[in-house]
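With one protein chain withheld, the remaining protein chains of the complex are depicted in position.
Residue numbering begins at 1 within each chain, and the chains themselves are lettered A, B and C in the order written.
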Amino acid sequence: MAKPLRIGMIGYGFMGRAHSNGYKRVSDFFDLEYTPVLQAVAARDPAKAKEFADRWGYGRVESDWQKLVAAPDIDAIDICTPNNLHAEIAIEAAKHGKAILCEKPLSMDTSEGERMVAAIEKAGVPNMVWYNYRRIPAVTFAKQIIDSGQLGRIFHYRANFLQDWTISADLPQGGAGLWRLDAKAAGSGVTGDLLAHCIDTAIWLNGSVTDVTAMTETFVKERQHQLTGQREPVTIDDACSFLCHFQNGSLGLFESTRYARGHKALYTFEINGENMSLKWDLHDLHRLQVFDYKDAGNMRGWKSIHVTDGDHPYMDKWWVPGLAIGYEHSFVHQVADFLEAYAKKQPAHPTFRDALETQRVCDAVLLSGKSHQWVNV
Amino acid sequence: MAKPLRIGMIGYGFMGRAHSNGYKRVSDFFDLEYTPVLQAVAARDPAKAKEFADRWGYGRVESDWQKLVAAPDIDAIDICTPNNLHAEIAIEAAKHGKAILCEKPLSMDTSEGERMVAAIEKAGVPNMVWYNYRRIPAVTFAKQIIDSGQLGRIFHYRANFLQDWTISADLPQGGAGLWRLDAKAAGSGVTGDLLAHCIDTAIWLNGSVTDVTAMTETFVKERQHQLTGQREPVTIDDACSFLCHFQNGSLGLFESTRYARGHKALYTFEINGENMSLKWDLHDLHRLQVFDYKDAGNMRGWKSIHVTDGDHPYMDKWWVPGLAIGYEHSFVHQVADFLEAYAKKQPAHPTFRDALETQRVCDAVLLSGKSHQWVNV
Amino acid sequence: MAKPLRIGMIGYGFMGRAHSNGYKRVSDFFDLEYTPVLQAVAARDPAKAKEFADRWGYGRVESDWQKLVAAPDIDAIDICTPNNLHAEIAIEAAKHGKAILCEKPLSMDTSEGERMVAAIEKAGVPNMVWYNYRRIPAVTFAKQIIDSGQLGRIFHYRANFLQDWTISADLPQGGAGLWRLDAKAAGSGVTGDLLAHCIDTAIWLNGSVTDVTAMTETFVKERQHQLTGQREPVTIDDACSFLCHFQNGSLGLFESTRYARGHKALYTFEINGENMSLKWDLHDLHRLQVFDYKDAGNMRGWKSIHVTDGDHPYMDKWWVPGLAIGYEHSFVHQVADFLEAYAKKQPAHPTFRDALETQRVCDAVLLSGKSHQWVNV
Partner (left out) sequence: MAKPLRIGMIGYGFMGRAHSNGYKRVSDFFDLEYTPVLQAVAARDPAKAKEFADRWGYGRVESDWQKLVAAPDIDAIDICTPNNLHAEIAIEAAKHGKAILCEKPLSMDTSEGERMVAAIEKAGVPNMVWYNYRRIPAVTFAKQIIDSGQLGRIFHYRANFLQDWTISADLPQGGAGLWRLDAKAAGSGVTGDLLAHCIDTAIWLNGSVTDVTAMTETFVKERQHQLTGQREPVTIDDACSFLCHFQNGSLGLFESTRYARGHKALYTFEINGENMSLKWDLHDLHRLQVFDYKDAGNMRGWKSIHVTDGDHPYMDKWWVPGLAIGYEHSFVHQVADFLEAYAKKQPAHPTFRDALETQRVCDAVLLSGKSHQWVNV
């Protein structure tokens, strides 16, 4: 019988659902030493927390997160709150020796992230940040191919994350479902929300970023605040793009926005190596595009691999070749990997420390956006 | 609190997993009067049945399906056996007044299917056949668009289901995982396995088929039988295509094969109407291609709709626009629709009677393949 | 200096333009022993013939084709008339010892085609039929790959040619620009116009067709005739699809229609071999899709080759990699190949005899469409 890992969930929003689904499903498909148990949930709104607990089968509702992180029947704390609460909760949970799984981005800024890393490393607790896109099978497969060395010298890495859901000036900011538009709760706009994903994947696939020059923009300058009812200045970045160098000498180009009409959640990346290039996007998440210069000259082209075979990452756990899985499975995979690392007492990536590097790049980007200077990471 | 619908599962193979997953997940995402309870499982191999029950959380294992269909604590029987057992089990389950969910194709042939329909209709039990592809959101969306009348007069319907997994002559036939190559267990080859899906969708979207001319082929004539160890003639159809007329005057063209190198599970359909055409395929299951003649002349083109918005079928239950779900969700949707129909005491489509029409077309196709004549359905 | 090949053109319609362009451009790009000279044009309407001659630089206009085929300053006759005149002109031109380039389809039917072949073979004149799609670089490249044997045993060949330009019942039939809707001028509808292309390519790539079963349809039963002004029955086939066997044991599936809303000129083919599959379509004519089973298992996928490199067929004559050529270039290539064969006194394919085989399949298809029986070719 698998051993229980008792989860204390903080938050009940979109990510609370995605993580809970990951915990509930993992043992149906993966054979692991530990199995998650949905022990308790804590959240600001007790009625909503109750409803969430009932739906997902959490054993009980705690009235506040302080109680949850101190509860003796909890092994791991999952932080699904707005970003401005990550640090406080993580540091407190670390004091209680809990394993911590924190939503991305790690923190409001680098200095806060450093305090978090110090706390969890001092406490020596297992920790992980939910940069889930690493676990889309096609993305993991890209990592395997890159690590095999087949690409040769890398020249270019480019990524963007394009959305269009905040174009209307009538959309309010702040409050339930909309805290991502409120800099006080989110820290930043698209940089922490979208670019952070791109940067996490980029560092994972292509190594460290050394310096950046960025451009940020807020297209809609004022919005009604959902909580106060007042029109208030918008202080997040609606769009942010940057150029950079990687430590391996390759050039990077990143863009994110919520004003690219026609794109819902178009996260894409491409990496160009001397001998091979790879390309992926989230809208067709099962396909990895590969160009292999080793093919015979007249037979070269971009190959669209439908990453659904049994010898593709994670896919032996699911159905048969050709049959797709979806977005939510990236969380199942991350839970599985976390549990495996937990059992082996090894780090589960991305750790808080890994995520801190992404935070540093984000901060450099935001600073460059303000200073109009190249900024070293 | 939701009322329980206690499931008795027969079989533990690929479809047993897919259905079980549907039962387990539906209540996390859908608000329904009934919730499935995984009560018991029966299967030939008790050890495997036990392992399956443990993994999925079935309450107990029954030693044979006869006990299961008679058990008083079972509300619904799910038949996931090879095709040659569908009839016997369904008829027996109907006698015990159980609701019945039967894997497709309904039966080994039309006459067997007719006996099944007679039995369940006499017993008056809820019934459904698992033609799950109807519940892929993009396919259901196609149905909504067609039903709206926007296509105008229909001229053409074409579908194919292309696979390549049996090309090797070394692949044995029969036995666990390979009964689909054994006509005694499967009834037919690609016709019942693949074309049946295409025909079910076609009838649903475009109405009845009146007559067919077909071509069938068995490329590999002999294979070792997995159970006997002997080389035996292969009696299934490896490939089958047919032309047909629909009752609405449109022309149909269907093809299925397991010898189309490069296609894993490429189910595609296209329908051409006077004013609009639609196109879909299973490898990129979230996309519905639409051509709308009402667009301004120079602005016409095929539009790729990423069917992931809240106003697309079923998608309000899942994540946010742009984020994909997968193959398995079609079963969750079918469970949800079944439970809703069950609560309202309405038929859940496709019923056994619906599936019998597909069986009639399959039989006409197989007969035409042999007689080399046009055959009326 | 290149030697002249003096062209006598009959007809000034769409194909007259396409061929003339081929003749005029070939020597700018290909180094050949012969160069075409636009000597004279003959056509029914003298004013239009004059205008055509002026635009394209033909030396003179002949009042009728009889004079043209007899003219001593003409080396080659190009037949761009409606189909019902092909035979008469070709047979007469052969008598005068002219080389003959005839638009496809060769003839109104097989028996007429046989008379044509007999005439030109008796006369021993160079001859060719304008099945131009063989000379799209990606199609020629497909031929090279197939001939290399890389596909292994062939299982399937499928092709369709989908258009939508005759859906409106208000479109008249017959007369200038619309003779393709008039069976008296065209012989048949989509079978001779569209399927003939598919069949020519199929035979070229995959060998002979042995037997067929077909379905034909005329969706719009009556149309006003452009010349008589009367509503008359439509006697062409608006749509035609068929199943067939090839001599190599593979299965064929063909479809053509002018009622597939959304498709302008979508000629596509796909061939599935044991080890490799190929796919092409006319709307994206520079791309050849290739699936290679020899790729490493997890690296398999459909590769889109942009057939624009110097080592792709014909492409060394044009621009640089990545830069597209178009539809019209297939005619330039066919002229170049004809001139090269002409200089070497070798057959230029497809010859009249090659085209006669396509005619035989067309006739079998039309007969099967009427008899509702399988028909041997």
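Assume a residue touches a chain if its C-beta (ideal position, glycine included) is under 8 Å from a C-beta of that chain, and two chains touch if they have at least 3 such contacts.
Please read these numbers as outputs of a predicted model, since none were measured by experiment.
In the complete complex, the residue from A:Gly8, A:Pro137, A:Pro172 or A:Gly273 that touches the missing chain is A:Gly273. For the chain missing from the display, the contacting residue among C:Tyr12, C:Tyr34 or C:Trp56 is C:Trp56, taking the whole complex into account.
Among C:Ala71, C:Leu285 or C:Leu366, the one in contact with the hidden chain is C:Leu285. Mapped onto subunit A, the interface with the missing chain covers residues 155-156, 158, 164, 167, 213-215, 217, 219, 239, 241-245, 251, 253, 255, 257, 259-262, 272-277, 291, 293, 300, 302, 372-374.
Contact between subunit C and the unshown chain involves residues 14, 18, 20-21, 24-25, 27-28, 55-56, 163, 165, 263-266, 282-286, 306, 308-309, 318-329.
If you put the missing chain back, the residues of subunit B touching it would be 141, 290, 292, 295, 297-306, 309, 311-312.
Just so it is clear, only the chains that are shown with their structure count from here on.
These two copies of the sequence, subunit A and subunit B, are related by a rotation of 180 degrees on CA atoms, to the nearest 5. Subunit B and subunit C have CA centres that are 42 Å apart. Centres computed as Cα averages put subunit A at a distance of 36 Å from subunit B.
For subunit B, the set of residues touching two or more other chains is empty.
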